[in-house]
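What you see is the complex with one protein chain gone and the rest in place.
Should a chain be cited, it is by its letter among A, B and C, assigned in written order, with residues numbered from 1 in that chain.
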Amino acid sequence: DAMAKSKYEYVRTFEHDPVLLPNTWVVVRLDGRGFTKFTELHSFAKPNDACALRLMNRCAEQVLRDFGDVVLAYGQSDEYSFVLHRASTLYGRRLSKVITAICSTFTAHYAFQWPQVFPADRPLRAPATFDARAMCYPTTANLRDYLSWRQADCHINNLYNTCFWALVHGGATAQEAQARLTPTVSSQKHELLFQQFKTNYNDLPAQFRKGTVLARTSLDDRPDGGDDRRRKHIVVLHEDIIGDAFWSRYSDVLD
Amino acid sequence: DAMAKSKYEYVRTFEHDPVLLPNTWVVVRLDGRGFTKFTELHSFAKPNDACALRLMNRCAEQVLRDFGDVVLAYGQSDEYSFVLHRASTLYGRRLSKVITAICSTFTAHYAFQWPQVFPADRPLRAPATFDARAMCYPTTANLRDYLSWRQADCHINNLYNTCFWALVHGGATAQEAQARLTPTVSSQKHELLFQQFKTNYNDLPAQFRKGTVLARTSLDDRPDGGDDRRRKHIVVLHEDIIGDAFWSRYSDVLD
Amino acid sequence: DAMAKSKYEYVRTFEHDPVLLPNTWVVVRLDGRGFTKFTELHSFAKPNDACALRLMNRCAEQVLRDFGDVVLAYGQSDEYSFVLHRASTLYGRRLSKVITAICSTFTAHYAFQWPQVFPADRPLRAPATFDARAMCYPTTANLRDYLSWRQADCHINNLYNTCFWALVHGGATAQEAQARLTPTVSSQKHELLFQQFKTNYNDLPAQFRKGTVLARTSLDDRPDGGDDRRRKHIVVLHEDIIGDAFWSRYSDVLD
Partner (left out) sequence: DAMAKSKYEYVRTFEHDPVLLPNTWVVVRLDGRGFTKFTELHSFAKPNDACALRLMNRCAEQVLRDFGDVVLAYGQSDEYSFVLHRASTLYGRRLSKVITAICSTFTAHYAFQWPQVFPADRPLRAPATFDARAMCYPTTANLRDYLSWRQADCHINNLYNTCFWALVHGGATAQEAQARLTPTVSSQKHELLFQQFKTNYNDLPAQFRKGTVLARTSLDDRPDGGDDRRRKHIVVLHEDIIGDAFWSRYSDVLD
């Protein structure tokens, strides 16, 4: 039988797993598949559902626990990006292994932890699924531009969605809301929120406006925390990561 | 802001998703990550846990429901192989999309459906995760050899494991059982089971010996079934797929 | 020093040569770089220079001599396609090796054999260079479609160019010739040649109309030749390879 099996084993030579270029920052980005429908089915609050975000963040934290080479993660909406250290040799940097292991870990915890995060009257009706991809960034500047891109995306979408749902909750139809917003630039959207809905956009929860950063650092983010060089731990932040301040403060994250 | 975002968008040019060669049979194989530990933690019956197999099969069936281009799947142990039709254009045959979407779907259902399959006193303690990869096979002969390889693997492992656990349940230590089995060939293992444990290996459940095939066919596998050309449906089989009989009978699977 | 060298050797891990899928027909197509200019510089006859074609064919023949796995080649204009047998393991099917070795062999002979083919008053003024790429075709039908595509391209271009240069040699400007031809379909171009230039297109040399096939066969193409099963040799043909006749006659080429 072993001999019989061996005559089929040549099929292994058809396996070909591309390798992620060594000494580059590897980013694995997951994105919810069909979350437009999934969020409807589970009556997510609009535009931001606090439970849903908490669950996403817990799943991401689990990825950081399971994959020690992930130094930072950034999440917003139905997506999460995980940054593997440029020195990582996780799975020999095999593309398929890296993206499926991380994607599967996130997905598994999404279903597993749902009941711990959502109230009993919001059960999981159909499991959420995610796709994943990997990118290699040769320089820290490229990596920061990637993260800035995602956070700028978060900001633009959230400002738009906040206006949109304010208008709709205020009685406008979807078409009317869209027509009202399409010609506006960013400052006009701030204005609209302030004038019409007495909302200062900058007072909305930072998590909604900035997304969530999980970083592995020895710097403590508690008010009384300090720089505990003994051991890195994971901090959860909702801060600007486009400017330099974050990277100066948490300079050990990319070390 | 959109302008600000646009200056970061160049990072997209670093994305590079390899494409699966057109007009080839694509096989996506999932395998449980660290199932040696996972099966211990959840007290899987040895060598085969009927609930666990049922759950694997349900997850696989879900993959066939969600991905119409999957024409056949073969599962055994902690693994499942999915065959995409050679004409499939799923996700433009982008490797990352294909493997993560299928892997995530399977993973999500494993956690989601666990309580429907396992009794209440066997709760899911930690979620199972899977890796996935894709292979392209240019000919039907290559594809059949791939499937034969997996079924031969199932057979060899199951025969060994059946003997091993029989010996251990009969009082041998793991070392003793291994020492007893290492020098034996297949026929001697059959002999051992028969002589020492009054077990005819071929009488054990076909699911354990042959693994599980899910096939999309218009041929009905119920005794009174027939060839219902109106519509393909999914059949669940525990048959030999190495010989020609299966492929003659279910000839429409690869059409 | 060897120790010193060894500390740099890690740079080899950055090498990553993609592999051509096993059991597929591999086609390597070369194309002259900037031949619009090269053909001007060397006063190629328009639209077809017999010396130039002879040189291309000799270079291709050299490729077949040096690479035993090349079973067939097809050339036209400044391009040549080489078909590696699906069972070929040339250079372990490493993409870079395969395309550069063939491209370099062709290029080297182009410069080397130029003086043997062109008269002394047409010396090589600047060496010709070629790019190369590889494609994998899973089925013989795909391979034949590829070759049909190149021969159809040859036909269309040659018919157009024959008309164009006939008009220009007859006194038209390039603009006038183009304007005259743009609205015409194939049959009208035949008509034009016949009416205006008394040229029956089908009487032009087959090499111009059909391109050149080099095939490794045991069938002899000499009128008195036969089927010499003792040994394959290379035949040079200018025939239709779109229809079935060629493939029936030279059925051993793809064996």
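Note that a residue touches a chain if its C-beta (ideal position, glycine included) is under 8 Å from a C-beta of that chain, and two chains touch if they have at least 3 such contacts.
Because the structure is predicted, anything quoted here is derived from the model rather than measured.
Trainee: Pick from A:T139, A:T173, A:Q196 or A:S251: which residue touches the chain that isn't shown?
Mentor: If we include the chain that is not displayed, A:T139 is the one touching it.
Trainee: From the listed residues A:L21, A:C51 or A:L181, report the one that touches the chain absent from this view.
Mentor: For the chain that is not drawn, the touching residue is A:L21.
Trainee: Which chain B residues touch the hidden chain?
Mentor: Those residues of chain B that touch the unshown chain are 13-14, 16, 18-19, 21-23.
Trainee: In the complete complex, the non-displayed chain touches which residues of chain C?
Mentor: Residues touching the hidden chain, for chain C, are 1-2, 4-5, 8-11, 14-18, 33, 95-97, 99-101, 103-105, 107-112, 124, 126-137, 142, 145-146, 148-149, 152-153, 155-156, 159, 186.
Trainee: Can you list where chain A touches the absent chain?
Mentor: Touching the missing chain: residues 21-24, 86, 136-139, 142.
The rule is simple: only the chains that are shown with their structure count from here on.
Trainee: Which category does the touching pattern between chains fall into here: line, ring, star, complete, or other?
Mentor: Graph shape, chains as nodes and touching pairs as edges: complete.
Trainee: Using mean Cα positions, find the chain sitting nearest the overall protein centre.
Mentor: Chain nearest the overall C-alpha centroid, as shown: B.
Trainee: Using mean CA coordinates as chain centres, what's the gap between chain A and chain C in Å?
Mentor: From the centre of chain A to the centre of chain C is 51 Å.
Trainee: Return the residues of chain A touching two or more other chains; collapse runs of consecutive numbers into ranges.
Mentor: Within chain A, the residues that touch at least two other chains are 14, 16, 18.
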